[in-house]
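Pasting a structure here, questions to come.
So, chain A:
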Amino acid sequence: MLHVVNKSPYERDSLDTCMGYYQEGDAVLLIEDGVYGALAGGKAVSKLAGKDVSVLGPDMAARGISEEKLADGVKVVDYAGFVDLTVAKDKVQSWL
Partner candidate 1 sequence: MSQVKKFMYVNRRPPYGTIYAWESLEVVLIGAAFEQDVSLAFVDDGVFQLIKGQDTSGIGMKNFSPTYAALGDYDVTKIYVEKESLDERGLSLDDLQHLTYEDEDEDWAEKDSIQLVSRAELATIFAGQDVLFNF
Partner candidate 2 sequence: MPIEVNGKTLETDEEGYLANINDWEPGVADVMAKEDDLELTTEHWDIINFLREYYEEYQIAPAVRVLTKAVGKKLGKDKGNSKYLYGLFPYGPGKQACRYAGLPKPTGCV
């Protein structure tokens, strides 16, 4: 399962809820305002520990978040990488 989150974890509980359903072999992709969840030193980042987490690069750049600001272990993907993830995981769940 690929879990896609597009809401800020500081404003909505989408990320929190989604992580409750995360299983071994799943992946999480943070897009749009969801990318704020991967900020190192942020309160929300603890939820990502030990999970397979990617953020969408163009959405990060738009928001002024550079790779150095991301929590350790978080990967950056471009739009092609987004497609690869959806292909690699048999199902996609978008947590609105």
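In picking the candidates, the idea was that all candidates are chains of the complex that A comes from, given by their letters.
Just so it is clear, a residue touches a chain if its C-beta (ideal position, glycine included) is under 8 Å from a C-beta of that chain, and two chains touch if they have at least 3 such contacts; residues count from 1.
Keep in mind it's a predicted model, so treat the numbers as computed, not measured.
Every candidate listed (1 or 2) is part of this complex; the one in touch with chain A, counting any copy, is 1. Remark: chain A residues 6-8, 10-11, 32-33, 36, 39-43, 45, 57-59, 61-66, 69 touch candidate 1 in the complex.
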